[in-house]
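Some notes on the structure that comes next.
In this view, the complex is presented without one of its protein chains, the others remaining in place.
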Amino acid sequence: MATQLDTDYFQKDKVLKTVGTRPIKADGVDKVTGRARFGADIHLPSMLHGMFKRSPHPHARILSIDTSAAEALAGVKAVVTSADFPDMKPGTPYDDQTRNMMARGKVFYDGHAVAAVAATSATIARKAVKLIEVEYEVLPHVMDIMEAMKPDAPLLRDDIFTKGVDPKPDKPSNVTERVEYAMGDVEKGFKEADVIVEHHFKTKAMHQGYIEPQACVASYTEDGQAEVWCTTQGHFRFRQVCANLLAMDVSKICVTQSEMGGGFGGKNYSYIEPVAIALSRKSSRPVKLVLSRNEVLRATGPVSGTATWFKMGCTKDGKITAAEADLIYETGPFAGSMFANAAMAGFTRYDLENVKSVGHEVVTNRPKVAAFRAPCVPPTVFGIEQIVDEMARKIGMDPIEFRLKNAAEEGYTTVYGQTFGPIGFTTVLKTAKEHPHYTAPLGANQGRGIATGFWFNRGGPSSATININEDGTATLITGNPDVGGSRVSLAMMAAEELGIDVDKVRPSIADTNALGYNHVTAGSRVTFSSGKALIDATRKAIKVACERAAEIWDVPADGVVYEDGFCRPSSSNVGDFDPLPLAEIAKRSIALGGTIAGHAEIVATGAGPGFGIHIVDVEVDKETGRTDIKRYTVIQDAGKAIHPSQVEGQFQGGAVQGNGWALNEEYIYGEDGRLQNPGFLDYRVPVASDVPMIDTVIVEVPNPDAPFGLRGVGEVPLIPTMAAIANAIRDAIGVRMYELPMSPPKVLKAIEEAEKT
Amino acid sequence: MARKHVATTVNGDTYEFLCDAEQTLLDVLRDEMFLTGSKEGCSSGDCGACSVMLEGKLVCSCLVLGIEADGKTIDTIEGMADGETLHPLQQKFLEENGLQCGICTPGILIAARALLERNPDPSEIEVRYWLAGNLCRCTGYDKIIRSVLDAAADMRGA
Partner (left out) sequence: MVDLQYEAPGSLDAAVALLANAEGEARVMAGGTDLVVQMRSDMIEPALVVDIKNIPEMGAITHEADGGWRVGAAVTGMELCDHAEFKAAWPGVIEGVALIGSIQIKGRASMGGNLCNASPAADSVPPLIASGATVHIIGPNGERDAAVEDIATGPGQTSLEKGELVVWFKFPPRPAHSGDAYQRFTPRTEMDIAVVGVGVDLTLDDAGICSAARVVLGAVAAKMLVVAECADALVGTPVDDAALENLAKAASAACRPIDDKRGTKEFRIKVAGVLARRVAQQALARARQN
């Protein structure tokens, strides 16, 4: 009777009814009618409006903060500074987090929060912020990673001793850590090469650019409990951060995630929620905190600027013999950029024997960087895929053919030790080669580029509950905020398992009281990890349904099977019973031991890596340096597209974000260390008229360890974009761009320099 | 602080509230009338998430003072559907996945409706330039543009 749950998530031979179709998503109607509640849309009775006071200096010691005038203003109910938060253990991530949330002793960047107020209206809060007097001792600042690495650079902190070097340095520096990933013998590999290409590259800090600023409401009550509503990619992580930074029990905090207006990695981190709780605690009223766009750009999630160097060699017939990388990533004032991803993933997708990547992470007087789609990988691929393109040119080989010759296959062991199972890189490349875009004619001043990308795809902790309601419909409860259509995809998988229509499954995302810990929605992990959890939960529920049917028929439980929404006798020996629909069993179950339900928590493993290729046509105005994107195609392995429209949406969105990064998006700081473009006017994300339609091809090479064979799809679509556009510019005008963004002044300058030589 | 009395008509309903002169139309829609469908993405007119119709004209409500709403007629996303019947644009955005996170969607729908009322048969380029003031960071615009073009075709056929 105690049969093990089936662990075949892939179900290779199952005839699928729901998976692979395009139903309307459950959150859709609320989003087209304005009903959907995002972070700033929560209003509570007696709620106060909070606002931050921020540093105008990139690096300064705080000598004093005088909040008395602000506190005296009518309508101001609370003011907090770092003094309102407990000290964290030095050198721990929570110490960094509390210092980033509210400066303690020193400010490290323009826009660093130094205080916050709560008042009865936003107008009063704005006035109160202006009344807070902060006295600073301004310190020398350093904005550039190369400058920050120099021995005489201003030191941000005296507690950074570069990790990963032996022996441990005896003096502090701005370099937080060194990593190295290597295998084989690169010296030997370069000796075997007929052609060697090497170059330095630079990329600028940029921003995830989500349209919805961070926002939350917190309500702290006198019994020491707090409720928080916020926009987040991980409400369980936010609860953990609030508990730690406020020294509260985890059980005393409940976080409810709102709809999230874009995150792309930037909403993995809590910036404002502990402050809102502290303000609520001090004022005894609920407090809403909403960042402005200016604050979002000055004080949240930029993406690392980088300085990189790559050297690759190949034989005349196109076999890569060695690959070497030196990677320097900025992280803001605190470690944790995830720069090691770049060293691990940069070359991964090629069948390399001799490879060495060394990375360094450097602190500067910029906001602490945050994740962005395939964190840290795209700037490295920007260089590598141009080097690969150049090698193919030098030996006169088609760039896709060159990559096919070097493509990693199943069984390849990567520089970070993973041995690939079935992967789709070769299929993706072949699909691209046959795509009509690849051979379409080009006009004057136009060029075509391709580039490829790889992402690990992630698993991790997820949980799920499914309740079969008394009418046979199902309520699916999972714990990951929906950033790219995961709710509908999860509902579809549950419907497929249960053999019922997807509109009979209502997906919902639980608050932190309703489920155990779910890791953040990041790394393309949710459809995979929550998918596995919900399949376990659904299979448990089906098992209960079979037991109930057995009880109704008075037969042994193992005499019942579940198929397509019905319980049936497993054979004629069991008895002659009409199949019982799930709805009928569910209705009778209320009296037969309670609701049919299943629940699971897992740490998902076995995510299958993702590979993609982008083909782009550009036209360059040689007189102004302006690049226009004329045609764009994304081809990527999705393993199995649960909801193809959602998958295409990921491909298209990632590619257009990459268009912005490639051509215009960058953080611009003045000599004074202040951000000069903290708004959407001069921080230039692509607008609708900047881009063409983005064609997509979904390749499906299944991952046998994943539900229905799926692979995460959210990260890969950003990775190749900048390199593909750079290769297209090279093809159009014969000039290679080694720096991002490839903005008109830089392209024009490169054209002029090429004409001089 | 002397707040001003404002009486305005939003989606056909009369609202009265008190308003600071500093408050924008977006502020008063969201904080005084609790119509939170219009979103704040930038407060500088650069993202279009706060798009509403003011006296029949498409505007960014973050650049209009709340006090200017006195005696005026405003239409927001909350009034776009006709009872239980969605506007064809709303329906098409659902069917064709013209939205991901949804934060830009109200503004885009209001702007797209304003376009189709002027021009029932816009080209792809016309749609793209008309919507250039509405940033979307999720979709890459592809499915938004297709949704608008297909809704326009449906509306012409209807």
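For reference, chains read A and B in written order, and residue numbers begin at 1 within each chain.
The definition used in the following text is that a contact is a pair of C-beta atoms (placed from the backbone, for glycine too) under 8 Å apart; a residue touches a chain by one contact, two chains touch by 3 or more.
Bear in mind the structure is a predicted one, so any value in this text is a computation, not a measurement.
> According to the contact rule at the top, which chains on display are touched by the left-out chain?
It touches the following shown chains in the full complex: A, B.
> One chain isn't shown here. Among A:D27, A:D96, A:D690 or A:E715, which residue touches it?
In the complete complex, the chain left out is touched by residue A:D690.
> With respect to the chain omitted from the figure, which of B:V10, B:L35 or B:I67 is a touching residue?
Result: among the candidates, B:I67 touches the missing chain.
> In the complete complex, the non-displayed chain touches which residues of chain B?
Here the touching residues of chain B are 1-2, 4, 20-22, 24, 43-46, 48, 51, 54, 57-60, 62-65, 67-68, 111, 114, 129-130, 132-134.
> Name, in rising order, the residues on chain A that touch the hidden chain in the full complex.
127, 130-131, 294, 623-626, 663-664, 668, 676-677, 680-682, 684, 686-687, 689-690, 743-745, 748-749
Methods note: only the chains that are shown with their structure count from here on.
> For chain A, which residues are in contact with chain B within the complex?
Residues in contact with chain B: 22, 24-25, 27-38, 40-41, 43, 121-124, 126, 208-213, 259-262, 264, 290, 292-293, 483-485, 645-646, 648-649, 652-657, 679-681, 685-689, 691, 693-694.
> In the complex formed with chain A, which residues of chain B make contact?
My answer: residues 1, 20, 22-23, 27, 30-31, 34-44, 46-47, 49, 76-78, 80-81, 86, 90, 93-97, 99-106, 109, 124-125, 127-129, 131-146.
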